[in-house]
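The other protein chains are all here in position, but one chain of the complex has been omitted.
Order as written gives the chain letters A, B and C; numbering starts at 1 within each chain.
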Amino acid sequence: MTEEKKPEERKKRRTATEAAAKVASISRAMISDALRAREEGKKTAYTFIYCCYDEIVRTMDIVPIWTENFAGICGAKRDAQRFLERAEAQNLSRSLCTYALCGLGFDAWREEIGQMPPDAPWGGQPKPDMMLSSGQIICDPRSKWYQAAQHYMPDVPVYNIGLPIIPYEADYDYQEVAGYYVRYIVEQLRGLVEFLEKHTGRKMDWDRLSEVVYLGDRTWNMVIEAYELRRAIPCPMGTGDAMNTMVPLTFMMGTQQAYDFFKDLYDELQRKIANKEGVVLDEKYRLLWGGGLPAWFALTDFNYFESKGAVFPAETTYRLVEPIYRLDLPKVSDPIEHLAWRWVKWSTYWYDKARKRPGASPEVERLINYIEEYNIDGVVMHEAFSCRSWHVGLIWQLNQLKKIYRDIPTLILESDIIDINSYNEVDTRARIDAFIDTLESVKR
Amino acid sequence: MSKEATGGLATAEKYYQDYGARVRELKRQGKKIIGYLCAYVPLEIITAAGFMPFRIKGNVNEPITKADTQMETIVCPLVRSCFDLSLKGDYDFLNGLVIPHACDSICRTYDIWKYTLGLPYSHIINMPHGTDDSSLKFFKELLNTFRKSLGKFAGEEISDDSLAQTVKAYNDNRAKVRELLELRRLEPPQISGTEITKALVAAMSIPVEESISLLNSIIGEVKQKTGVPTKKSARIMVVGAQVDDAAFIKLIEDTGAWIVVDDLCPGTREYWSDVDVTDDPIDGLAERYLRKIKCGRTYREQKGTYAEYLEDRFGHIGQFVKDFRVDGVILYIYKYCDPFGFEVPTLKSYLQSLETPALYLEDQYSMPTIARLRTRIQAFLEMLG
Amino acid sequence: MAEYFAGIDIGSTMTKVVIVNEAVVASVIVATGPEHRKLANRVMEEALAIAGLDFDKITYVVATGYGRINVPFADRQLTEISCHARGVSSLLPTVRTVIDIGGQDCKGIKLHNGQVVDFVMNDKCAAGTGRFLEVIAEGLGIRLEEMGELSLIAKNEVSISSTCTVFAEQEVVTKLAEGVPVANLVTGVHKAIAARIYGMVSRLKIEPDVAITGGGARNIGLVRALEPRLGYPTMIPDEPLLTGAIGAALLGKDAVRNASENNLPLARIRHPLQELTFFT
Partner (left out) sequence: MCPGAIESSSNPTKAVIGVDIGSISSKAVILSDAGILSWAIVPSRGNLRTAADEVVSQALVKASLSVVDISHVVATGYGAANASLANQLANDISCQGIGVSYLFPSVRTVVDIGGQFSRAFRVDNEGRTVAFVLSEKCAAGSGRLLQVIARVLQVDVQELGELSLKSNNKVDFTTGCAVFNESEAVSRIAEGALKEDIAAGVHRALAAKIQSLVERLGFEPDCALVGGGAKNIGLVRSIEERLGINVLIPHEPQIVAALGAALIAEEKSGTKSTVSQEKTKGY
């Protein structure tokens, strides 16, 4: 945690699948691509996951620099503190999104000394040519982070794309408004294309975009087809691994590599199921990771669960796709329109089901469905103090789940995505132990 | 009504202390009450539908207890306090709840509010972050959806005429508030920040026409006040999110400073801009709420140079500093507030460029945490000399 | 005849009084008890006794610190920020950045030719304060005074991850149980608190010379942990605890001089120095 001290490398997490084991090198390669981009004459952009623009950025041959990914890497390497401190020194409150704080602290430092900060994780995060932020109802930092970064890089242009999600309401149905949501998102995406054309000096190749989007669609299908194999007993892959496979899923959408990755994963899981290979030898409990981003510095906690015979066949976190054929998208020729519909349909995927169950919300409905599809014994969530986006409403969701479904054992772990000061291993594992005991007595 | 007799400031004090008193009366008379959070809910639409809009506020003196059973403590303490009071029955008169897409702390807790309070009506105005033309067009669609939905709840559609009337009424109200706030340009300011906060909070809790007459009587009262010559004090501007409790303002003034202007809700942010009268009233409303209100929650696109961009985002603050001869600015930011928290470094350096000293304070919206700020505020004033 | 000025600094853990004319003629340091008012009178009397003066020989009294409102006999109350600034600029004139590590809080002060131009003070939690060290010392079952020296003999330092004082204590206790040597833990604790303090103070652009005042300055281990992060050696007044009280006395002197030079009225709300009961 101190600047002069070398970061203490975390213990390696055991992965269950070869696919997951490959991810470290893949993600490292992404960083080096970004670092090489300039000398290769490629344009780079700071980008967020889950912004609907992956295929557009790929088609424009822009090298994305996934700032959440870099912050996560700093966290996983337990080397985020010095960047968080830099952010604090800039009068940024430590209660803000720590991904953003880590990134801003890093940017401020890099711009101040005119080069990468000493021992920057995996070579560091280069200054981009542009920043693509996004206005969504789920996350303020997505529109504030890059705007704040301009304080250190005033010459780097930002495009903030409006990506609304239709609220789940009682007073009207989402179908009634889907039309104008799509129209808006289409205009925003077209605006993005114009922006990218302006700053790359290149024109959008619309035919290529259609191909890339089609590749993306097929990847969406493949991801879920692979993930749904985890319903098998014993479960061949847990959430611990899914926190690796989220890399191709969220950072590489629209690339052949991502598609192949999940094809391989699919085949690997098939093999494991054939030989009854589970994540744990003696599978006692099947758990659902029901909410919250993981504590990147403590992924070994998943191994701790496994040591108790508990495995996570499913998670809601980072499962940001559904098979295209389940979304009943309208047939449209324009790839931009298709992206907009895909966004709207995906984000409202659980609405109709939720309507049928009194007291349910889409989030709760999703939990109930996963509990049944993956025959789950208990639900685990993680409350990361610095992130309101994904970590508010968890308590309520669990209360509601018990109220309208059944009194299933639940556990909320508390720490943060990357601020290790919020983490206490002794306490965390004591909670896990107690939870395992609870599962045991409930099972009896 | 009895309140004219007791004088404006006294009435404001009454409604501030017993927040919602007037609304309870109206409720008994059969009025339906729509609670709302934040400055982004177009009250014109709620009032035009025949409902009484009521701003849900927090209370720094009430420890947050019940809220924690449903709501994570990583939520903005103001929102937690509002929810806590609602759970404790302070706002048991509400018939509905309307929240705007203001910030994560408000939006991510919408389900909790909706299902826990179980109100007959609830709606979220999913306003975009952007202010470009397509965002504006989208926002109009949203407002029409809201207008339709609220009309359904009211049992009859909201007519353009009634909207036109409420637009005028709220513009008049804003004009009155500006007249009141202007009284602080003077040396010494004719009305204290504490009195202003209480007046504006009271105004949030009564019908707009009553608000106008309340403000009128306050202005009259203050102007007559043969101003007791106060010794020269530092002229302070407070910038922050929603400050709906006078405690912090009073703390500053008790240390012997004058609060002469603010960029707060309720305050200039909420009252400085009007709704243009347009053929389709929704056009004027959309323009005002999306583009004219300047708040960290909105993403204003950069046009021109970065310096011009800063002017576009913070120019109004610079203007206030000049017009109200501000000696120092206090940035009062709540813990867990992403929209305002991320602006601190930029805003601080913007103020530096104006050679205006700034004090950045982070608070948790509770009396004890506020009290702990006293030393910092005094030191800041000692520093200003 | 020489004029005398008194400064009284009631901190959360320690109360200090100094009487100055051209130099410090008397100083008293006692632990702050729960009953500030009684205490204020007592320590003032002690200081007067040492100086051999009657209270009416004191021209001006300035009270500062956390309990400053509870000094009825003071002519004026000023914040620790101004007083530490004034104290340091007279004791160590070259200093531009002051770090005061007190019992309940920690401050950073930026000085330009003796004037405060900016400052920060810890809000959120106690993690950056002397209290942190006290709590940890308790957990380790050692005296606070021992910590500084102890950490210097550490073989290799342990990193303390919890920021929350109370959980840090828990963490330390566990590590101790795991057999980690106390010295190593203490060093880890110093690193942790130094990180917190630096994180806050670095909001000011830190410029040399840097001075550390308050109780924390007495902890050599903490000072050593802080210096590499600051990137500058630090200066420490002979009696770091007295800095605020001295500053208070000097600010009183300034006020009186300023008043007489520009013959302005001098605000003197002087109450008699009498035993006051707890509830008055």
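The rule is short, and it goes like this: a residue touches a chain if its C-beta (ideal position, glycine included) is under 8 Å from a C-beta of that chain, and two chains touch if they have at least 3 such contacts.
In this text, all values refer to a predicted model and were calculated from it rather than measured experimentally.
Taking every chain of the complex into account, the absent chain touches A, B, C. Residue C:70 is the one among C:27, C:41, C:70 or C:202 that touches the chain missing from this view. Summary of contacts with the chain left out: across C:29, C:173, C:220 or C:256, the touching residue is C:173. Where chain C meets the missing chain, the touching residues are 12, 33-36, 66-67, 69-70, 104, 124-126, 129, 131-132, 135, 139-141, 164-167, 170, 173-174, 176-177, 179, 278-279. Although one chain is not displayed, its contacts with chain B can still be listed: residues 61, 63-66, 68-69, 73, 364, 366-369, 371-372.
Residues of chain A in touch with the missing chain: 395, 399, 402, 407, 409-410, 414-415, 422, 424, 426-427, 430-431, 433-438, 440-442, 444.
Basically, only the chains that are shown with their structure count from here on.
Between the interfaces B-C and A-B, more contacting C-beta pairs are found at A-B. Note on chain placement: the centre of chain A and the centre of chain C lie 47 Å apart, centres being C-alpha means. Distance from the chain B centre to the chain C centre is 40 Å, each centre being the mean of its Cα atoms. In chain C, the residues touching two or more other chains are 124.
In chain A, the positions touching at least two other chains are 90-91, 95. Listing the residues of chain A that touch chain B in their complex gives 90-93, 95-97, 100, 133, 135, 137-141, 143-145, 147-148, 150-151, 154-155, 157-158, 160, 162, 164-167, 169-172, 176-177, 180-181, 183-184, 187-188, 191, 359, 361, 363, 383, 385-389, 391-396, 399-400. Interface of chain C with chain A (complex): residues 124, 159, 161-163, 167, 170-171, 174, 191-192, 194-195, 198-200, 202-203, 228-229.
Those residues of chain B whose C-beta lies close enough to touch chain C in the complex are 335, 361-363, 369, 372-373, 375-376, 378-379, 382-383.
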